[in-house]
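One protein chain omitted, others in place.
Should a chain be cited, it is by its letter among A and B, assigned in written order, with residues numbered from 1 in that chain.
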Amino acid sequence: MRGARRYQVIRRLVSRPATVIAALVVLAFIGIALGAAHLAPYNPTATDFAAVRKAPSAVHLLGTDEVGRDVFSRLIWGARASLLAGVIPVTLAVSLSIPLGLLAGYTGGWLDSWMMRLNDAMLAIPFLIVAIALAAFLGPSLRNAMIAIGIASLPTFVRLARGTVLALKTEDYVEAARALGCSRPRIAGRHILPNMLPPLIIQSSIAVAAAIIAEASLAFLGLGQQPPAPSWGSMLNAAQRYLSQAPWMALYPGLTIFAIVMALNVLGDGLRDALDPRYY
Amino acid sequence: MSLGLYIARRLIALVPTLLFVSVLIFSLQQLLPGDPALALAGEDHDPVAVAAIRAKYHLDRPMVVQYRIWLGNVLRGDFGESLRSRIPVSELLASKLPVTIELAVCSMLVALLLGLPAGVISATRKGTPLDFTANLVALSGLSVPHFWLGIMLILLFAVRLGWLPASGYAPPWEDPLRNLTTLLLPSIVLGTGVAGVMMRHTRSAMMQTLDADYVRTARAKSVPERLVVLKHALRNALIPIITLGAIEFGRLLSGAVLTEQIFNIPGFGKLLVDGVFNRDYAVVQAVVLVSAALYVLLNLLADVLYFVANPRMRGGA
Partner (left out) sequence: MSWTRTLLALVAVMTLAADPAAAQSVLRIGLNDDPDALDPTISRAYTGRLVFAALCDKLFDVTPDLKIVPQLATSYEWGPNQRSVVLKLRPGVKFHDGEPFNAEAVRFNIERHLSTPGSFRKSEIGEVKSVDVINDLTVRLNLSEPLVPLLAALTDRAGMMISPKAAKELGDRFGTRPVCAGPYKFVERVAQGKIVVERFADYWDKANIQIDRIEFLPITDSTARLASLRSGDLHMIERVSPSDLAEIRADARLKVAGIAELGYQMIPINVSNGPKGKVLGSDPRIRQAIDLAIDRETIVKTIFGNEYIPGNQFVSPSSPYYNAKFPVRKRDVAKARQLLREAGVQNLTFTLIVPPERDRQEVALVLQAMLAEAGITMTIQSQENVTMLQAGRRGDFEAYFTFWSGRPDPDGNIYTFNICNGGQNDSHYCNANLDALLVKARQTADPAERKKLYDQTTPILMRDLPRLILWHRRVFTGFNTKVQGFTPYPDGIIRFRGLKLS
């Protein structure tokens, strides 16, 4: 994007207080994840069998879980797993979708047709099912859950990338470049690629939110981050059994997931408005 | 292009898509570790018994052969039987799909009841705090992890207050009251997510039509505002809303996976998860195929609705 437009975008981003707050929340979560070692009052894997399933108190701010671990500390440390589980799969999906989208959209013809058919088939299978099947195949672990979610998120991004390429192909400056005799790869690299980014960025924000929920869902089923390492989803898995005796075990991890996902969605909203092509 | 030709072309395109889906899910399952015959055996494995099961279900043949056998059977209407309970898969499908569809319908109702009015209000009061709050509430509905919401609602309404049953679904013709009470919470859980999407799309669709020429004309003719909103704007905004509804419905069908697990609703989603964990190949294949087919058909329906409703696309005036 050119300089003036970039300035406009940023200005529109910060003009909305909701977007700013959301961005700050996201940054706060990132900060918590990075600084977990300094922020968490207890070791997240330290068991204490004398303090099993204790209600929130001055000693344990958000209570303890079924083996006496501090819920608050586990939430803080769990941020790492959950944020990684959000960012890495989406980065994977976006990076793969750009070349694939370019290939399909720019080349066209039967390659495009068959790629899209395969893509539609993948889209037709429920996202969570692909993730569950892949995670079960690869074996339950955070790393495999991330791979599974990344692969499951790919079709949406490919479709988006290809759609953007198709729209851009007909833009004036692209036609002009062709007329001037620029080679296809050069056009792809200089003109199309940079302009593909805005819609992908917007989608990313929402996709990260969805990925965080997906990891939590997988962990809830026992397929994500394995115990004893903390992860918000696996905390919910354990909490289900003790729902009536220790509801705080389920309440706080869920609220935390809600908070980060909400912030990401609001941010995505703000990005969409700021990058809205109607304004440029 | 005429409507009939359009539908025909799309239906034909459905076939290779479904074929791809079946190949995909078949390969995915084959990759799953854990021999289903051994999964069936459980604690002690009698190698003779396990080998016999493997032979019976062709699990010892190469993947391509298994796929060919399976495909042949499906084309004849035989989806095989559940490895675990020996109940024919078609029977399982027939008994569980209506349950999930009922859940999806109820969830859509919740979504429409919440989302549509919220979207209208938001659009007409654009820029006001009311609009802002409504948008925030919609986003909350989208953001809350629905399996957590389900657990919390169970805790509140079933465990603490005892107002609603925690389990024990009954079909509507057997016990209508129970049917409603067991579907209430899961519908709310699933519906709030879609309500958020509904609200936002209603809002943007309304905003677009409220800006349109014919609306301005109506206003200029001093037509009362309420009439303008309801009669003209909403009616034209309904088209994109309906098409969205069709797509979201398809997603609801598959999104019910965790919700059914938590609320113990004997529907498609639960069938699927149990099938994956029990390595019940035949069940997983069939469920995914049917879900995919429904999803694709609903998308087609949405496109058709859009096509019909939008005169410009029809090539006429």
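Throughout what follows, a contact is a pair of C-beta atoms (placed from the backbone, for glycine too) under 8 Å apart; a residue touches a chain by one contact, two chains touch by 3 or more.
Computed from a predicted model, the values in this text were never measured in an experiment.
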{"item": "Neighbouring shown chains of the undisplayed chain, as defined at the top", "value": "A, B"}
{"item": "Residue in contact with the excluded chain [from B:G72, B:P117 or B:G168]", "value": "B:G168"}
{"item": "Among B:A8, B:M63, B:L136 or B:V159, residue touching the chain not depicted", "value": "B:V159"}
{"item": "Option touching the unshown chain, where B:A49, B:M63 or B:L136 are the choices", "value": "B:A49"}
{"item": "Residue in contact with the excluded chain [from A:G31, A:P99, A:G189 or A:P228]", "value": "A:P228"}
{"item": "Missing-chain contacts mapped onto subunit B", "value": "33-35, 38-49, 52-53, 55-56, 82, 84-87, 91-92, 95-96, 154-155, 158-159, 162, 165-169, 261-264, 266, 270-271, 274, 277, 279"}
{"item": "Contacts of subunit A with the absent chain, listed as residue ranges", "value": "47, 49, 52, 66-67, 136, 139-140, 222, 226-228, 238, 240-245"}
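Rule of thumb we're sticking to: only the chains that are shown with their structure count from here on.
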{"item": "Euclidean distance of C-alpha centroids - subunit A vs subunit B, Å", "value": "22"}
{"item": "List of subunit A residues in touch with subunit B within their complex", "value": "18, 117-118, 120-122, 124-130, 132-134, 136-137, 139, 209, 213, 216-217, 220-221, 236, 239-240, 243-244, 247, 250-251, 253-254, 257-258, 261-262, 264-266, 269"}
{"item": "Subunit B to subunit A touching residues, read off their complex", "value": "13, 16-18, 20-21, 24-25, 28-29, 31-33, 132, 135-136, 139-140, 142-145, 147-149, 151-152, 154-155, 159-160, 251, 254-255, 257-258, 272-273, 276-277, 284, 288, 291-292, 295-296"}
